[in-house]
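Heads up, one of the protein chains got dropped from this complex, but the rest are sitting where they should.
For reference, chains read A, B, C and D in written order, and residue numbers begin at 1 within each chain.
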Amino acid sequence: MKSRHVVRERSVHRGVAGLILTLLLAPLLALISSGPAHAVDTLCLPGPDKACIAGTIRTEDGPLADVKLTVTDEAGTVTEVTTGETGKWNVQVDKEGPYVVKIDEASLPKDLDVVKDNVTVKAKFGATMPALLTVRTASYSDSTSKFDQLLQSTVNGLRLGLLLALASVGLSLIYGTTGLSNFAHAEQVTLGGMLGYLLINVHGLNIWLGGLLVVILCAFSGYFQDRVLWQPLRRRGLGLTQMIIVTIGLSLALQYVYQYLVGAGTVRVVQDNPSVREFGSVTITNQSLVAMAISIVVLLAVGYALLRTRVGRATRAVSDNPALASASGIDTDKVIRLVWTVAMGLAGLSGLLYALVVNGVKWDSGLQILLLLFAAVTLGGLGTAFGALIGALIIGLVVEVSPVVGMPGDFKYATALLILILLLLVRPQGLLGKPQRVG
Amino acid sequence: MDTLQGILNGMMREAISPQTAAVAIAVIGLNIHLGFTGLLNFGQAGFMLLGAYGMAISVWHGLPFALGILLGLAAALIFALVLGVPTLKLRGDYLAIVTISAAEILRYIGRSSLLSDFTGAAQGIPGSQYREPFTNLSIFGSGSFTLIPFNYADVADGAAWVRIIGWLLLVALIVALVLVLRGRAGLAGGAKIGAATVISVVGVFLLFFLFPVPGQSTGVNGWWVRVVAWTLVAISTFVVFLLVRSPWGRLLRGVREDEDAIRSLGKNVFSIKMQALVIGGLFGAIGGMIYVLPASTQPDSMGRTLTFFCYTALLIGGAATIFGPVLGAVIFYTARIGIKYTLSAYVPSDWMNNQQTEQFSYIVVGVALMLIVIFRPQGILGNKRELRFDV
Amino acid sequence: SDSEGDAKPEASDTPTASDSAPAADAFTDDKCAANQTSADSFRVGGILPLTGSLAFLGPPEIAGVGLAVSDINAAGGVNGSKACHDVQDSGDSSDMSVSTASAGTLVASKPSVVIGAASSSVSLNVVDTFADNKITEVSPANTAVDLSGYSPWYFRTAPPDGVQGNALGTLISTDGYTKVGFLVFADTYGTGLRDVVEKTVKAAGGSCTYGCKGDGDEFPPGQTTFSSEVSGVIASKPDAIVILAFDETKSIVPELKSQGWDMSKTYFTDGNTSDFSKDFAKGTLKGAQGTIPGADPDATFKERLSGWAEVGEGAALKDYSYGAESYDATILAALAAVKGGATDSQTVRDNYAAVSGATDGKECKTYADCVALLKDGSEIHYTGPSGIGPIDDENDPSSAFVGIYTFNADNKNELTSTVEGSK
Amino acid sequence: MTSLQKDEPVTDTRKPVVEAKDVVAGYIPGVNILNGCSLVAYPGEMIGIIGPNGAGKSTLLKAMFGLVKVHSGTVMLGERDITNLRTNQLVEMGVGFVPQTNNVFPSLSIEENLRMGLYLRPKKARERLAAMWDLFPVLHDRRNQSAGALSGGERQSLAMARALMMEPSVLLLDEPSAGLSPVRQDETFLRTRRINKTGVCVVMVEQNARRCLQICDRGYVLDQGRDAYSGTGRELANDPKVIELYLGTLAKDVDEERDSH
Partner (left out) sequence: MSEHTIAPTGLADPAARQAMTAGFDPDPGAAKPDPILVVDNIVRQFGGMTAVDVGHLEVQRGLITALIGPNGAGKTTFFNLITGFDRPTSAKTGAHWSFDGRKLDKTSASSVAQAGMVRTFQLTKALSRMTVIENMMLGAQNQAGENLFKSMFHPVWRQQEREIEAKADELLQRFKLYEKKHDYAGSLSGGQRKLLEMARALMSDPKMIMLDEPMAGVNPALTQSLLGHIQSLRDEGMTVLFVEHDMHVVRHISDWVAVMAEGRLVAEGSADTVMSNPAVIDAYLGAHHDTDLGDDALLTDEALEEIAEEVAAEDAERQADEEAEGLR
């Protein structure tokens, strides 16, 4: 109820009633915005012919009480004021114009540096003018070492890269086996996060169990998708460009399914703040560490499966020449379905980890990184799973590191894309792609 | 009936909206890239953006309108060259990534606050800053103007069945157009084109006739920009028709099929692709200019989404066909509005609220898009036989 | 601020048995029929984000409009004719064709007023179309400075950036933070506010360490990873950080926390000063402060808004941003129509400023009260839940209250004081 | 010089291994490439199919192998009706196929290509690989190179080797000798014949017609989607109609010319 009776510092025609109310409630306000009773604790209220000058004296460690300040007007009249327990001070003046606020260094504790001991502010009737004075402890350093920053952002970059890699390996696998650029892949990534939200946050499942379930469900969604959509389309001999449009349509539909079901805002998979670990100057959350570890393990497993197993070879065979693959006894449909299943499982995992690491998921979370995924896949060489891994790491690093080395922050994605373009100029087949033979 | 009429009116407005025309022109350009030359240009929105910004920035900063248009075209031309020189030697898929990336980079530059004095940053340039020279050219004079005097009284305000018949007629015309163009009507060569043109003209006239807002003013989003936009669509279509039925067009399709083969026949593949990229890009730029004339120039409005829509429109209409892009654009936008309005009018509000209905309608749009492509992969005008050899 | 916020009064969630709060079932959802126009009814068009990246702002705005229409009809309509609403989708700036189409539809439906759009980009896209067709457009949420006085047909009930920016800048400075870092959303909303806050802080003798004007460190809307921005801003060693963003805040805060930032030195704005109790672990935001222009709409109003949403939109509101502004925008329009004696858009425009108090009329709080005053022939000054001052000659609210909120241990924002700011 | 006309009944008491009966098949609905084409192969036989370009030879093989849809007629493998069965099922039944074009996996290495030939029975890979390395030493030397880099002839050898990996019981070959150097052509023919002698039924399409007819037990001449002539290899090779329509006289002329030197 009290909230409805809050002080409203209304101006001119607000009338006396308001003022009285204000005064009645002043103690309440004081409770909030300044400390308990003290010399300056009466709140300064600017009025039609009154101006306030106010501020807080603090170091980076906290507010300083009992610091003396002088406020000098144009005419040279000096008013003294002392800071309260919360470091706050204010003065009411009845002339407009410049005032010099100066700190009395003698009233400060010994080991402090006064960086800025006076400031001039222009008082205006009806307004509170803040005045800022800077006091620092002796140990204060003004900046972070560039090297530390670089280190931190490199770690962040690796983290982003690994998560991108999980998703882009799947994208690359699908491209590799079927030639399809799956624009709906982003929505699969989002799906991972969304399912995570529903299972872990809403239904309160244990995070590991929930995570496992998410991956299984996503993998199943891949299986299902191929069963009801992609396989029939392949059977009908739909062209690749057409298929791309189908993926675009699917992506649109899925985005709005998420909006419809979960809403347009960001939701979080777990509510807790991640706990932090420090390695030298680098801080990283436990969640990120676990996510990175999981990504590495999964990526290694996928890589091994691709290179060393029969099925892995089969996926590449199918991508090369599907007709011949089936003439070799490979059930191409089965292989492709497997690829969809695995790819979607990976995308789901990536989405879940991504949602955990970046602290939330939204209907367009995946869409935002879609281009990065494609860039990673291309950078590494289209259709080569390992290329996708390397490409993703590079993209992740560029995105995180480029702002540190001086690129404006809003160009960080643009920089990643630019690097991609430049690299393709030098190595058109991508990092791991092979040039093709003519004739 | 009123609701139905409202929906039909909405669709009609969308069908002849200048932005539909703008997209149609951009798609005509994209058709040269994708349909005829096989260049996977996923950055058509980038070309549009350059055209739009080229014009808007110039006029905003006080240059003459004509110069603004030229600068917009020049920007697209340079973009095509800069993009083409390094990437046209790459394989098609890589071109897709490079173009989409380049277009995104353009968008990032457009919305960067570093250039805000020049580009207006994220918010872009308000239409009022650059539209005036264009509206001043209007042949309709200023203020309200009723293009077809009897339309409001006779049709738009009349019973809904008049409108429905109008629509049916229009659909019939489109079907006729499709039949003629796909050679089912037994016409060939000049007769075919002639018939197609006549049908199109009648169709456009019908559209205007059925168009429900009579008192469109001429300034911002009225008759003038519509007439200019659709005239440009017609001109673009005709130019493309001239281009692709010629040996030059044959070259394009050759490049689409196998570059090495074309090279071995002594044709300069790079130059052909570059010509295609530039021409298509210029159409994109013109589309971009039209796109922003009734609205405002904003970086985000010409991003990936728009490129995807262009692709969709192209494939719905039929890639590598002359009228496909225009038909596709009109159908895509009209159908989208139709779906939205129908759902919001007929889905009971205790099933879904306003917002959910809108969201649901996008789901339907997405699914409809998939279905169209699945069941008519060659597009409305496309040739099914060609698809068989899709590699 | 660093006071013992816990001792602060609880915001009361239970509605008071207020005189004006009708029971929930009294709300009506008066959708326009297709043939209703401003000729025979008070038709309120809406161009609000139902889909796209700002869709989460949609529900409170729709509820604001819907509730206003419901209240207007409860009070007997406008000059005897019924009010109705027709909300169209504005989409977002990535697909302008949505807003263009909606604008076309709205123009064709001949509304008395159009409420919208939420984002400045969309407004810029359609504002000329409305002006050209002589339709009054009132945005409940646009804050861009460039829109001040954009066209005689464009009004807004959200105060321009200057009002809130000043208040926030003053708040930060009086809290004694010298070096301020900004995490800014690259949109007119973010940059506009940032510019004002930065200016205010600098005027008080402070400085900007990150995300400053001209640095190009803004992040694009919809971005999901903020580690580099957060690292960047923390590395710049600010004393306080201002987050100027919408929904992204949910991802930014944990990132800040995990990189060791003390959240009590963080400031929010109206885009993200809201109830985060469902999003963060307890205590995460404790002590962080935020500003929202407009006096804190009292709990009754929020209840009613949400109550209407349950009737009209089938779900209670989770968020109330710009709900009050939408409500006031609609009520003001209706009052203007009453004052001018006609429901056409021209009349609404002509009287819009007058009913908002520009002519120094009598204050009145509800539609019914104001209508009664108008009927008596007096000039009025409508003071609705949004707490804006009279509309000035640039069609902006000339002044507005800015509420200062502190987050408690539950991550809920609680009003701590209110200051009045002006352009 | 008896040329057996198509419709002349051939009575044979043996049970066919593969048989195509009046197969009608095509790529596009409504356009039939094969118009009632029949072919039969008995145990241990080697069948050659020759015919002008575009006659439908490859299509016949593909139809038998399930790569082209059979509209009417049947394809039998022993007792089993395999019409329109999926290709990989046929492979499981022991049918091997070497296509005319695109017959390797260009981005897989040579060894991987060969392993693909044994996809269904990976256990035998080591043994079979060793056997192939013996037969095609060139391939062994380059086993880790990607097949896409191979020359036309090398590809052809690889394709052949891939099919031999699986030890099929029926082998369908589409122009296995095309692009091979003469000595390799001979080798291919003889090797195929030798495999055939081990009981594998071979059906091969060839443009190197004379050699094909020399070595095959029976031959079919396809024309316009029908089996126009059939008979033993030697009968066909000397049939004047076949010569006129199809074989031509080049080889004979050249040989005679050379002998007269």
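The rule we apply is simple: a residue touches a chain if its C-beta (ideal position, glycine included) is under 8 Å from a C-beta of that chain, and two chains touch if they have at least 3 such contacts.
Quantities reported herein were computed from a predicted structural model and do not represent experimental measurements.
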Decide which residue listed in B:Asp2, B:Glu132 or B:Glu257 touches the omitted chain of the complex.
-> B:Glu257
Omitted-chain contact residue, chosen from B:Ile164, B:Leu243 or B:Val347 | B:Leu243
Absent-chain interface as seen on chain B, which is shown | 239, 242-243, 246-251, 253-254, 256-258, 260-269, 275, 279, 385-386, 388-391
For chain D, which residues lie in contact with the unshown chain of the complex?
-> 27-28, 50-59, 100-101, 137-138, 141, 149-154, 156-157, 174-175, 178-187, 189-191, 193-194, 197, 207-211, 213-215, 233-234, 244-251, 253-255, 257-258, 261
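What we mean here is this: only the chains that are shown with their structure count from here on.
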Whole-Å distance, C-alpha centre of chain A to that of chain D, is 61
With chain centres taken as the means of their Cα atoms, state the distance from chain B to chain D in Å.
-> 52
Distance from the mean Cα position of chain D to that of chain C, given in whole angstrom = 77
Multi-chain contact residues (two or more partners), chain D | none
In chain C, the residues touching two or more other chains are 51, 55, 58, 186, 216, 218, 220
Given the complex, residues on chain D that touch chain A span 65, 67, 86-88, 91-92, 97, 99, 102-108, 112, 115-117, 119-120, 122, 146, 148-149, 162, 166
Which chain B residues qualify as touching chain C in the complex?
-> 2-3, 5-6, 9-10, 13-14, 17, 19-20, 23, 108, 111-114, 116, 121-124, 126-128, 131, 212-213, 217, 219-222, 291, 294-296, 298, 300-301, 303-306, 309, 333, 337, 340-341, 349-350, 352-356, 358-359, 362
Note: in the complex, chain A contacts chain D through residues 310, 313-314, 316-317, 319-321, 323-332, 434, 436-437
